[in-house]
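A single protein chain has been removed from this complex, and every other one stays in its place.
Which chain is which? They are A and B, in the order written, and residues in each are numbered from 1.
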Amino acid sequence: MKKIAREILLPISSIFFAFLVGAVIIKASGRSPFLAYQSLLMGGFGSLGNLAQTCLFSIPLIFTGLSVALAYKCGLFNIGGEGQFLLGGLFSMAAGIYIHAPFIIHFPLCLLCGFAGGAVAGAIPGWLKARYGIHEVINTIMLNWICLNFVAYIVNGPMKSPSGLGTPEPLKTAIPPLIIPDSVIPGNQLNIGFIIAIVFVLLVGFYLSRTVQGYNLKAVGLNPMAAEYGGISISKNIFLAMCLAGGLSGLGGTFYYLGDLGRIPSTLSFTGYGFEGIAVALVGGLNPIGVFGASLLFGSLESGGIFMQLNANVPKDLVTIIQALVIIFVIVPGLVQSVFNWYRAKKEKEGFEYS
Amino acid sequence: MDSSKQQNILVELKNITKKFGALIANDKVNLSIEKGEIHALVGENGAGKTTLMNVFYGLYQPDFGKIYLNGTEIHMANPKTAISLGIGMVHQHFMLIPPLTVAENIVLGEEPGNFLTYNKSKAISEVQQISEKHGLNVDPAALVSTLSVGTEQRVEILKLLYRRASILIFDEPTAVLTPQETKDLFRIFNSLKKEGKTIVFISHKLKEVMEISDRITVMRQGKTVGVLVKEKTSEAEIARLMVGRDVLFIPDKEVFPKGDVVLEVQNLQAVNDRHLPALQGVSFTVKAGEILGVAGVAGNGQTELAEVLTGLRSVKNGKIFLKGQDVTQDSPGEKIKLGIAHILGIAHVPEDRHKRGLILDFPVAYNLILGSQNKLPFSKNLILDSQAIQNFAKEKIVEFDIRPGNENLPARYLSGGNQQKVVIAREFSRDPSFLVISQPTRGVDVGGIEFIHHQILSMKKKGKAILLISLELDEILNLSDRIAVLYNGKIMKILERAAATEEQLGLLMAGISEYSSTEKS
Partner (left out) sequence: MNTLSVVRDFTATTFRLSTPIIFAALGGVISERSGVVNIGLEGMMLIGAFGATVGSYYSHNPWIGLLVGAAAGGLAALIHAILSIHFKADQIVSGVAINMLALGSSNYLLLLLFKTAGNSPAVPTIHWKIFAIAAFILAFLIHYFLYHTPAGLRIRAVGEHPKAADTAGINVFFIRYCCVIASGILAGIGGTYLSISLLNRFTRDISAGTGFIALAAVIFGKWTPVGALGAGLFFGMAYALQFVLPGLLPHGVKIPPEFFNSLPYLLTMVVLVGVVGKAVPPASDGIPYDPKESR
């Protein structure tokens, strides 16, 4: 019980401090932190439409967050979310455009392709680590850029649409359907990806905590030498973990490009979801349920950020700053602790002066 | 006499207390060292010897307590202070930087030359000079990564001499040395003593302590329990103080009828992690109901032998037969089959429980099924059965007296002895026909040692074949039926326990065979 309380306390206090620092920044910019945060909150949760938007924005985050968390459990740091996201998007988009089949076959096939695309981008650094022991951080970073260039080439070359906006739109049978009809919440785009993301949260949770494979994966992450001694293959699990992590990020890209954007644009850049996935995983305490909660929070920041910029005249880039600050506070529990200590010491000192 | 002794006191540590979290490593420890003596600091693993010396060297700050040097109180802020006061320490794990040269390692922090250039040739010549003066025979231009362990130790000594240290602390310096190298080290000790240097020598090997030291301070569970003068004490007295009671455990010497050959090894060869030959043709057999002890100085192929027998390292040449079946893992190119040991029913207590034996952040229950996680009853159709895992853990916790008895506690929070019991419980519960047991009592307290020895003997009674690899000669002598001495990847000789003497084993461990030309059979 105490352990759970502590696990929740750290992310919550980290979020609190990040917002506190954010408020100082807003104040220093001559804007009103109160108005800014109010609009951020309104933009994120203020109406059913905004809530739907928050959920929509959280879909790719849930997948990239799960991706980082799963790799981390195997002792791997997946910084390659951006590239896996793009390659997953490309594969699923290709399936969505070129394959003709009824929805019930076509849509799952697109997901499969998206997963496979991400898995390919994860498999390469996974294999290089398993086979040659090369640190995955370097290779995932390198692959991010290689994937970006590769996808940009395909989108502006072989897959270019006559409109010049990027790829053509996918077929109707490949587009994730809306959860809530437009007639109920007008203009909402929340698609079935949200439900599938929740399913994956539960699946990954079950996989990690209840299966032999999850046991093996965690064993390799915590002590590879002991895992090997216990008959668990280090290289197989590293490779598998990177494939699965890549696949999860790839699914994120699938829903983003098939659902949100409806095409891969010609002016391609990193979406930032891969890096935010790191923040989401850390804030979520590297467990799937935590990842889900953190994704909703970060999703609300994104949907609220635009609102904040319009309403309070605070640049929406503040959201990125706050996300970075959350990471900083989470990875440095000592920082939160020392703020507490400083506050307590100050209070004691003040008390002393008054008395 | 008394007053001159008082004057002679060089160092005094008073009431040193150091806590690490809940653990009290040093509890009001006192230590006084006279000028020009060789002072031994003895105690069991975890008695707090190293912590005390790290405090003295400025690596740790004590929670309280005072340090006096020549009667003046000193605040030892960091190693730099210690160095400036003429204190030097050779750590148990050498503090050398492999890609740098001997000279660079030695002058580091006090480089000759000026701010803009350090004078490499001067560094080399200075080191050469000191090395020759003390007869240490080290090449200053060599890279440390190319040196042997014995030479590395001499580089460490040179480091202290370069800094003109007058108080030299050695933390378990003989642990990695052969008896010959130890003798050489003691020769250096004595010559340093003649020059007027003071030496503090941490050890738990009583024979060495009696050989080299002038006075002895004994520590037990973080406290000083006695200060003895060598001439007026005995090994037995020191041992009693170290352990805190009179008699050391003496196991029953019952002899059981031995059974058939369970394990046979023929001309086994393997390489170590650096791809150098580690086993160079090892042959032996182990019978049911027999303990074959493997004695030897660390680094003579023990690690590789255990790993080869349990499928963690591939065989380069030779054969392994288990109950007559060829189980050699040598097919070139083919990856070794992991966990073959568990498939074949070989149990393995690894030499380093933190490195291989346990996953410290897994709960005790999960650690108890490592290697069987994919088998019934712990899992079915690749899904773990939490209930079965918990029940098994609860049973083993009682059977092996693992404390605290909480199966959900991560293994990290158990004491060394209890961690080792988790490993033993797991391995002994596999119902193996053959067991490889390496360093079963390393870093385990006395009570735990006794318990573990009893467990090993009870496995023998059950008719298991056991290979016991240990660096502790006493452990080998107490438990084995036969003793094989491993030296430089080869078995020097296999002796019947009854026929083995400590002296003979010592010579064999140093690679000296009495009948070196005739004794080949």
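In this text, contacts are C-beta pairs under 8 Å (C-beta built on N, C-alpha and C of every residue); 3 or more make two chains touch, one makes a residue touch a chain.
Here the structure is a predicted model, which means the values were calculated and not measured.
Residue B:P99 is the one among B:P99, B:G196 or B:P257 that touches the chain missing from this view.
Residue in contact with the omitted chain (choice from A:L56, A:L128, A:I179 or A:A312): A:L128. Summary of contacts with the chain left out: across A:F85, A:Y229, A:F275 or A:F292, the touching residue is A:F275.
Not every partner is drawn; the one left out touches chain B at residues 20, 57, 59-60, 78-80, 83-84, 89, 91, 93, 95-100, 104-105, 108-111, 113, 115-118, 159. Seen across the whole complex, the unshown chain contacts chain A at 25, 29, 77, 79, 128, 132-134, 137-139, 141-146, 149-150, 152-153, 157, 269, 275, 278-279, 282, 315, 317-325, 327-328, 331-332, 334-335.
Note that only the chains that are shown with their structure count from here on.
Centre-to-centre separation of chain A and chain B, using mean CA positions: 46 Å. Those residues of chain A that touch chain B in the complex are listed here as 210-216, 218-219, 222-223, 225-233. Contact residues of chain B toward chain A in the complex are 310, 312, 338-343, 348, 350, 355-362, 366, 370-371, 373-374, 379, 382-384, 386.
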